[in-house]
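Of the protein chains in this complex, all but one are displayed in their positions.
Note that the chains take the letters A, B, C and D in the order they are written out, and that residue 1 is the start of every chain.
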Amino acid sequence: MRRRQPGASGVPVILLVPALVGLAFLVIPLLGLLVRTPWSSLPGQLAAPGVRSALQLSLVSATLATAVSLVLGVPLAWVLARSRVPGRSMLRALVTVPLVLPPVVGGVALLLGLGRRGVLGQYLFSWFGISLPFSTAAVVLAEAFVAMPFLVVAVEGALRAADQRYEQAAATLGADRWTTFRRVTVPMVAPGIVSGAVLCWARALGEFGATITFAGNFPGRTQTVPLAVYLALQTDPQAAIVLSLLMLSVSVLVLVGLRGRWAGGLA
Amino acid sequence: MRRRQPGASGVPVILLVPALVGLAFLVIPLLGLLVRTPWSSLPGQLAAPGVRSALQLSLVSATLATAVSLVLGVPLAWVLARSRVPGRSMLRALVTVPLVLPPVVGGVALLLGLGRRGVLGQYLFSWFGISLPFSTAAVVLAEAFVAMPFLVVAVEGALRAADQRYEQAAATLGADRWTTFRRVTVPMVAPGIVSGAVLCWARALGEFGATITFAGNFPGRTQTVPLAVYLALQTDPQAAIVLSLLMLSVSVLVLVGLRGRWAGGLA
Amino acid sequence: MSSTSGLQGQLRVRRAEFTLDLVLAVPAGSVTALLGPNGAGKTTSLSLLAGLLPLDTGRVSLDDTVLDDPGAGVFLAPERRPVGVVFQDYLLFPHLSVLDNVAFGPRSRGAGRRAARVIAQRWLERLGLGEHASARPRRLSGGQAQRVAIARALATDPRLLLLDEPLAALDASTRVEVRSELRRHLRDYPGATVLVTHDPLDAMVLADQIVVIEGGRAVQQGSPAEVARHPRTAYVARLVGLNLYRGRASGTTVELDEGARLAVGPAHSGPVFLAFPPSAVALHRARPDGSPRNCWPVTVAGLEQQGNLVRLALAGHPAVLADVTAAAVAALDLVPGAKVWAAVKATEIEVYPG
Amino acid sequence: MSSTSGLQGQLRVRRAEFTLDLVLAVPAGSVTALLGPNGAGKTTSLSLLAGLLPLDTGRVSLDDTVLDDPGAGVFLAPERRPVGVVFQDYLLFPHLSVLDNVAFGPRSRGAGRRAARVIAQRWLERLGLGEHASARPRRLSGGQAQRVAIARALATDPRLLLLDEPLAALDASTRVEVRSELRRHLRDYPGATVLVTHDPLDAMVLADQIVVIEGGRAVQQGSPAEVARHPRTAYVARLVGLNLYRGRASGTTVELDEGARLAVGPAHSGPVFLAFPPSAVALHRARPDGSPRNCWPVTVAGLEQQGNLVRLALAGHPAVLADVTAAAVAALDLVPGAKVWAAVKATEIEVYPG
Partner (left out) sequence: STSGAAAGPSASPKGALASPTSDRPSVPALSGNVVVFAAASLTKTFTDLAHSFESAHPGVHVQLSFGGSPTLAQQIEQGAPADVFASADQAVMAQAVKAAAIAGTPQTFATNVLEIAVPVGNPGHVTSLAAFADPSLRIAVCAVQVPCGAASAKVFAVAGITPRPDTLEQDVTAVLTKVELGEVDAGLVYRTDVAVAGAKVLGIPFPQSGAAVNIYPIAQVAHAPNPAAAVAFIDYVRGPIGRQALAQAGFGSP
């Protein structure tokens, strides 16, 4: 058993086998899709009107939803992991609620909460004239609602695994909690935040049920690719698959590009 | 600015405000649901036949899917984070594919891969007589397909954040990679694995599109709560909400119980 | 300086099976060394002072500010304490360059980015690390990392400085330099310093007061000279046994501040410290001829028996401590008042720039 | 033992701006000490030997096994090397108890759970940590953690032992004990040992061979006695300046293995080590009266000038090194062949159980 390079590709069989099975499990269905795709019809499908705008809307709204989730979710994760507010484990479980809620019910909940007649939404409407549903903002909110918990839970896990003594060292250097958070905690758990953001973005990109319920399905305004896929499934399942693959390729490209840059920054 | 207990509930405003906004954003829609729930009809709804079996099936299959994901996903995350197989960043992006795929398309992909005429499934069927669709196993597989990527990405993030020098120390003590993985790596990234498993379980519990597409919907065999909720939505939205809340409460209870135990073990 | 100036601490805390119970008073501008065996509670004491661990009971105040007083419900968070800490395991931020590690404190305490970097660069250069400014801590050797940790703590100009074995990882030559730098800094430093060390020379050179703790309690306390002269246990005697003088060198001769003159090995110039262990002092009935460059008449002022050793306090110019065996005491008839010659070899005397 | 028995290393590696280029040969059963200033490349050398860093070029072999040879494309993974390492920053597993940390090695190398724990418990007790067996490493003090790290490395019975400043965090008294324990272990230990230390006494007591490195290159190499007798630089002279003898104590008298007899301070019995620095040796033209218990006639065999100091090799019973000033050389006319009396105070002699 000799090889060059320590820590190199020598992966123990007992890990390699399940890893390969896992990979196959995730990839074989994708292969199924690829094999059955009517490649000849692809150019026509992609050129169809609305595809570009749906793709653009999907990418923009998923990215915005991720931004919202980062801004709100990372602090939330920090509070859950670091502070000693009472009832923390209850709060933590509540955060996972949107994960468990069937997305359509999530959309209904959003309507009931933020809709024009919702618990909070009625005031938004009567006081400020803001009506969220059926707008692009609603798409972002629906996606954030469904995807943010992934970020929060992932980042909280990373925070728990991090060595808190570095934060203590920062405190002795006069850094208040915010400075410590910004300059020590966040950089040290950066890989966890990146993972969380990737999960969040991917989930937002694929979001369907809550979006169609809360934001409706208007081409150019709220029709993201998954909604377009849903409609295509009604009329032309092949087109639906082509559309899904298109979104997949874009997301894989984005993630490969992103990871390359991030990994460089971190390693 | 004086207070007792270092590192206590003193949370800086600049973190507290976004955290609270984030929490409100996740909780207000839930409040909307709770406010509009027809509480008086609740006992009747819960006693309805099929509710118990759907809940049981949901919990069992989500737990099995999480177990499958742990067994396959943790090694996969390790390979992605630690080994130097070529094309790793491509593999990593591929793993996120099921996140991005609209769940219904995910179900179609599973049928194309593992169905009776699928890429792999046709051999399973003709050689072993195994037909996965429409079985409880299919529910578990569909949920695992959709939920495993969450585990993989979260665990990979945790692995990247962990200090690899402890693994080097284990190697100098004669531990092979598997022993190191089992006795050093896994315990040290345990919080990340727990986060990933929670994400995975919650996502599996709420899974709808891929399940109904790949496993179908048959009470007692493949009808999980989200499927029952979806159908109830068609005729009796109130009942659907009650059913969702039931599942939520169960999942919150499970997570609170679990976290309490885990946190005790880790802190 | 008011009467409350400096650090006043009454530290009591339980950690699992270990209990710490210690009273500390460190006047502003002075240095207290904590000495003691492994697990005595030295690091725990520093954690209490830094606010990383709250007191169970007791009280800590610095100048006129109460830092921790559980009885009164007062606790000042670490970041609000004007404290600098060198941790035993450094805790350098792995994601920041060496320069930014050192600049972290000044920036957190309000300096601009550029100003903080200038301060940091100056400190790095003083500690001989100028060329590593842009490196990541992971790329440093153990000794380099420790020096960065020292620079980081000093760069904030704290009113209370806590140093946990700040020189342990340094090699012999670097240690001399860093010790001098630290002494230079502490001499001009208006705040209080608590220093944990295992090295008696560090304690003698740097500290105005020594507190020896064992099992969480102070077993002896006083100025280095007092503790050295009257060690309560053999452990303490061994730990703090040094003759220490301050003087002015020109070449291999040092004019002591207290008036006498000693020959030393290596040539120096300017203010210096001289140190040699009591065991290096030979006593003779008559003036000996031979290699020892330093010989002067002394009178036995006191004897303290520590096991098989006797520590003698000798009056003379300069006054000096000597460790001799019981056999030598008998042979030379060393009773109080006895007059003998003390001899110290020039090569036995350690010389440090003061 | 065959001629290739032990460690043969030709180590070459570049790390950013730093280049290491070192040849090491450590026969089985012997100990080589790596000495050198901070950042000299000591830890880097150990990483190469442990397989935590691959060579750029060169070759490392242990007994008859090639561990690393980039030219031949051979690299043995760390876990396949029969190597034990004490890391400079310990790297104790935070999630395992102290006992399980120490039992980790034996278990990984095939012992059963219970057998491994028995081995671990024995090692912990030898190092005075029996009562901390069930504690988590986080709860240990710095010195306790270091002892656990030593126990963990020794418990695997490796054929190559790599120790990176294994005694740095230990207090004076613990250090003596742990050093003795380590020596006892190394004496019976059939494998090769490489020891990094800043403490000359550790090097002299524990090592058979000393390699001094600076800036990644060996600047001097040889047995402690050779290096001590002919130090190439003042730095080396200072670093390795110790007279070291082995003998058998009864009370305060030690019968040296080479025949002579020396008086010491504390009473001991059984085999011991005696150590004192060359600076502790006073030379006299005539036999002096006075406190030095040990006086014997010697002949100047050699002189080596180091700056202002002169290191004399003196033949006699026992042979001894003495550091004196240039002034003393002139005053006593110390030319080769000159006959003088050497005097060493009993209290200057450090005694360690051997």
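Simple rule for what comes next: contacts are C-beta pairs under 8 Å (C-beta built on N, C-alpha and C of every residue); 3 or more make two chains touch, one makes a residue touch a chain.
As the structure is a computational prediction, the values presented were derived from the model and not from experiment.
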Chains in view that touch the one left out, judged over the entire complex: A, B
Which residue from B:G115, B:G157 or B:P191 sits in contact with the chain not drawn here? B:G115
Tell me which residue among A:G22, A:G106 or A:P133 touches the hidden chain in the full complex. A:P133
Among A:R52, A:R84 or A:R117, single out the residue that touches the unshown chain. A:R117
Touching residues on subunit B - with respect to the absent chain: 108, 111-112, 115-117, 133-134, 212-213, 215-219, 222-223, 227, 230-235, 237
Listed in rising order, the subunit A residues that touch the chain left out are 104, 107-108, 111-112, 115-118, 131, 133-134, 212-213, 216-219, 222, 230-231, 233-237
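One rule holds for everything that comes next: only the chains that are shown with their structure count from here on.
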Using the touch definition from the top, how many steps at minimum link subunit A to subunit C? 1
Chains joined by the largest number of C-beta pairs are A-B
Quick one: subunit B and subunit D, Cα centre-to-centre, how many Å? 55
Could you check subunit D for residues that touch two or more other chains and list them? 51-52, 77-78
Sequence positions of subunit B contacting 2 or more other chains: 5, 10, 176-177, 188, 190
Within the complex, subunit C is touched by subunit A residues 165-166, 168-177, 179-180, 183-184, 187-188, 190
Which bits of subunit C are touching subunit D when the two form their complex? 15-16, 36-40, 42-43, 88-89, 135, 139-144, 147, 164-165, 168-175, 198, 200, 235, 238-239, 252, 263, 265-267, 278-280, 282-286, 288-293, 307-309, 322-325, 327-328, 331-332, 340-341, 343, 345-348
Flag every residue of subunit B that touches subunit A in the complex, lowest number first. 5, 7-12, 14-19, 21-23, 25-33, 35-36, 71-73, 75-76, 78-79, 82-85, 89-106, 108-114, 118-120, 141, 144-145, 148-150, 152-154, 156-158, 160-162, 176-178, 181, 188-196, 198-199, 202-203, 205-206, 208-209, 225-226, 229-230, 233, 237, 240-241, 244, 247-248, 251-253, 255-256, 259-260, 263, 266
